[in-house]
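The complex appears here minus one protein chain, its other protein chains still in place.
As written, the chain order gives the labels A, B, C and D, with residue 1 at the start of each chain.
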């Protein structure tokens, strides 16, 4: 339990630091959101009207520390103010609308990439120097160094623009209403296909290489020879013994890859006009939607921390050496 | 069978359920005009002639200090209530009483709104002006019986809109699409042949192009690259476009530039003319703008749309200064004493001060960035040291307003007459107050002429005043105009006909929410068969 | 040192990687000599397809894509290397310091590292880039350099920690080596492979990230780099109008250098991790073994 | 043909970047039923390589180039995978150099037994538990420790678990590759005593590999001395102790300090 408490307190402090950081950034950004908003709408506006608008957006000229505490409070009440870009929607609502899509996108991609990457990594290590390895490893290597932008653009060009196999935007057919129906699910799958594949392609290489290296690290271990000597089948030795143990460092690597996952999903969402939080963040940045940026960074940080925490827990679960009966 | 028109008035990442017509930013783009009918539509393509909608007439008082507007009889709101002067008064009081709703600036323009009788309203102006009605009609007219009960009209999202326009019923609303349908009580129902408008959410040009070339959109206004190939060629029979000239694009020079050399140069009219001659306007239009903008080589910056106002003498006298002529520019510079003294390949002022121009352009406004690069190529070619810089648009705006720049590309809205563009950009009283009047050019004579323009409603007199204005601007060249932005407009005749185009230039055809004439356009459309 | 290089080059993957990277370096160095056109001059009609004159076609602005690619190599590579150096320097310094001094120093540094590690990096980078306004490639290099060191610090620390428990560190402490010598002379050389790994990885990361930032329009559109090329292609809807060369050229350049650098990293990994080294022999032994087994079975059956 | 195991001209190469390295060259020996054969030699002489090759556990880049391994007359090297799996552990098992590493660190002791039992025929969980308990008690470990993970046991206990594992299927031959090097002498002695006791009870053969020839002399019936991949001398334990023939064997004895009073008793010093 001590371990968990320690991790939890780390995450709490990390969150505070990150939150403070998030607070600082938009306040240092040049440009005034109201002006940008009005410039975009093409109006010439009187200073009084402008100030009145600013006030409705919650831009009070309070001292910094008051703003800061109000901001910290907002974390707990989940009240990030009103979005400028989506005025008069509260940021929290905007985010709540977008979050499921990002979760779907990243979750599906993570699942696909991690399982395929890990599986191929196991096979590549097991048959190292053989065909699987010779093909999969260099491919993984190449994929690992391809930016998400490139994959997304190529996917968009070849599969959506040249050959209209997949749609270029949306999370589902706009003509449909969200419902628990096959039709809707199929539409979500169809629209999500390219984004998920893009993101998976970007991630899979890293997982493959990590797993392969971990596996190779395990291969010389005596307990594997022992397992084999015990007359266990090849598959059992490979998965229940070698892969199971090699998975541990892979899980740590998983935590480290969340950054890439979030970054990748941001790009993917922008390129495929996918209505997730990454896309929102980009819009927020371009439109100087401070409340949105702030809320955005905050939940992204929170998501990172939760993901890391989940990995910590998984690690404890996977490694009995940490438990101590 | 219902007729549904798919339109793309603007690119967004998600529709926001906001039908407050006073909101200038996130309101659904079909609220103004389609849901809330304007009083009058001034048709810029028809010399600014009024088309009466909720109003049936307007009269300036003799001294131009007030306007009396008569309202149409027999108009009903979509909930069946009758429309009358109370609605108009309430609407203006909302704007006057809530600065956040007053995006048109009524507070400065009006001293009050009076109900004369059920069908008559009088607007009292703070300062006499013959131009006031153009602004007044921009205020949306909302029903008194609903809006007088709203506690906070600023944050009110108007979830169940009651309007006077042709399409008031929100049939379906999702962040990715919404459909707005016919008002059963519409007063002008016989003109209306479109049952519903569908607004798909589209986030960027690429997606707009994809949807448009697929034939999914009937009426839109997007930048489509290489339009002949990417759009028209996909269905030559039905896909078409028309890009009439819009806002004026000009290079602004800061007469109070921070560096001494730059400042001196900008205050020298020959230098300004040389700059203008160094600009390859054609390349800007053809390459940076894909051929979509309308080139503007009027020395007065008038623009082709206002050709009927043109003073040909000005063209004759100063026309050479808007032609691309590098040698001419060099000669002009040399003549005016701009020489390369230190041998770095770039000229200095006659006093020997360095000239080093930074041309600012908002990051991301690609056609402008490219125009600036073409401009700088020309400047460098004639020996003026210049380079481009791309601050964020917010910073760019700030710099323009604060005068913290050398040269900038910028645009000015055009109105129903040439008056607006001159007023916004060159009137003394506006200088340094907005980004449109950023050049800090003070000319009392010009300002006097513009003031006089507002004091008369006599067209003859207005023409004469405009001629003089053009004379001054042409001679002084305070701005280097390069082209007029296109008004983005594409249409598909597969399902509807009657679209405005160059052969049928009834009114501004754009579907964007800033164009009131789009209502006329909507009413002109007929479903196929 | 030459020994190390030889081991490195004996690795086929590493050698190929090095060759690719060197090719890029050469291109970057002699860019002015080999670029056929001025990369920012309009030298052709807009969007000309690849031809004998314009090998990779022209951009929407009528600029030569090939020349842009060559000049872009210079920027992108420099940015990658500069940011890589910053990342490696900070990561190594923090990692070694934390590991060597341990205790409170370690706690503080490690905490700091972990915090940076759990921040969502790309989103933050975007916000920072926007905050700085028009950011040129150098500013991007700096931003990336200053925000991306945490991973390197973590692996360096881990490696240095295990190194610190090795007896030779204690042995040199016992003969009275001063601290700085222990770190610089005794520990650092043994961390070279992890540092190299970190550096190469950071270069890849920076090149990718820079391209991404610029693609999103958060860089300076005037810079000449692969990311800007992508951005300009994007704003010109190059994909939509069928000017694939404008998009694919920078994509290919990024992918290829990425692969080259990754291959080098593979090499570094194999040097650092002897288990990785024997892969070729493993395959060979397997083949022979299979053949022998078949023979034996045949004999047994006869 | 009463030999349990016959090794004929076995050669094992390691493929390296340069020329292949021959770790074991032309080794031949036999093991009789119920016999302990010791294999001694300095580090790197190829002892473990032999052990692994006997069970066909060698992994590339190791390669059995030549030779024959006959187990009760059957040619091990030409077994199919299925035959091999069935043969392993039920007839030949192995105790590895370090028990610390030969037990899977993330599995309970019971699961490691269960896995092995299942691989050699259907067995219920309850039966597997009974069998595990029985085996653990046989080597002196309380049965309730079967749910422990290896890291929860001491080194000596782990070595006993490994021994119990190796004995579970009552194999005819157990290969022990330096089973006690990681332990201190007292524990080592306890475990070896255990092995000997079990052998008397169960009657299996042992290939005992170590570099400690004094230890080997105490328990082996016959001893082979290896050097650089070859067996330089093989003979009965007493012959190797009292009358070593090969110089290398003698030098091995010389290199070992022998306890003074032990030397008085034994003739090892007198060459």
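Here is the rule we go by: a contact is a pair of C-beta atoms (placed from the backbone, for glycine too) under 8 Å apart; a residue touches a chain by one contact, two chains touch by 3 or more.
Note that in this section contacts and distances are computed from a predicted model.
Trainee: The chain that is not shown, which UniProt protein name from "Oligopeptide transport ATP-binding protein OppF", "Dihydroxyacetone kinase DhaK subunit", "Mannosyltransferase" or "Heme exporter protein D" does it carry?
Mentor: Record says "Oligopeptide transport ATP-binding protein OppF".
Trainee: Of the residues D:49, D:93, D:132 or D:188, I need the one that contacts the missing chain.
Mentor: Result: among the candidates, D:188 touches the missing chain.
Trainee: From the listed residues D:64, D:209 or D:241, report the one that touches the chain absent from this view.
Mentor: Considering all chains, including the one not shown, the answer is D:241.
Trainee: Using the document's contact rule, name the residues of chain C that touch the chain not shown here.
Mentor: Residues of chain C in touch with the missing chain: 166-168, 170-172, 174-177, 185-186, 189-190, 192.
Trainee: Spell out the interface residues on chain D facing the chain that's missing from view.
Mentor: Residues touching the hidden chain, for chain D, are 42-43, 140-141, 152-157, 183-190, 192-201, 211-215, 217-219, 237, 241, 251-252, 254-262, 265-268.
Following the convention adopted for this analysis, only the chains that are shown with their structure count from here on.
Trainee: Report which of A-B and A-D is connected by more C-beta pairs in contact.
Mentor: A-B
Trainee: Using C-alpha centroids, which chain lies at the maximum separation from chain D?
Mentor: Farthest by centroid: B.
Trainee: Report the chain closest to the protein's overall CA mean, measuring from each chain's own CA mean.
Mentor: Of the chains present, the most centrally placed is A.
Trainee: Where the CA atoms of chain A average out and where those of chain D average out, how many Å apart are those spots?
Mentor: Distance between chain centres, rounded to whole Å: 51 Å.
Trainee: Compute the distance, rounded to whole Å, between the mean C-alpha positions of chain B and chain C.
Mentor: Each chain reduced to its C-alpha mean, chain B and chain C end up 48 Å apart.
Trainee: Quick one: which residues in chain D touch 2 or more of the other chains?
Mentor: 60
Trainee: Counting only residues that touch at least 2 other chains, which ones in chain C make the list?
Mentor: Those would be 130, 133, 217, 239-240, 280, 282-284, 286.
Trainee: Show me, using the given definition of touch, all chain pairs that touch one another.
Mentor: Pairs flagged as touching, ordered by label: A-B, A-C, A-D, B-C, C-D.
Trainee: Can you check the complex and tell me which residues of chain C touch chain B?
Mentor: For chain C paired with chain B, touching residues are 40-42, 46-47, 60-62, 130, 133-134, 217, 220-222, 232, 235-237, 239-242.
Trainee: Under the stated contact criterion, what part of chain A meets chain D in this complex?
Mentor: Listed in rising order, the residues of chain A that touch chain D are 129, 219, 221-223, 225-234, 236, 240-241, 244-245, 248, 318-321, 324-325.
Trainee: Considering the complex alone, what residue numbers of chain C touch chain A?
Mentor: Touching chain A from chain C are residues 13, 111, 114-115, 117-124, 126-128, 130-131, 133, 151, 204, 208-209, 211-212, 215-218, 230, 234, 239-240, 244, 247-248, 251, 254-255, 257-259, 261-263, 266, 269, 273, 275-276, 279-280, 282-284, 286.
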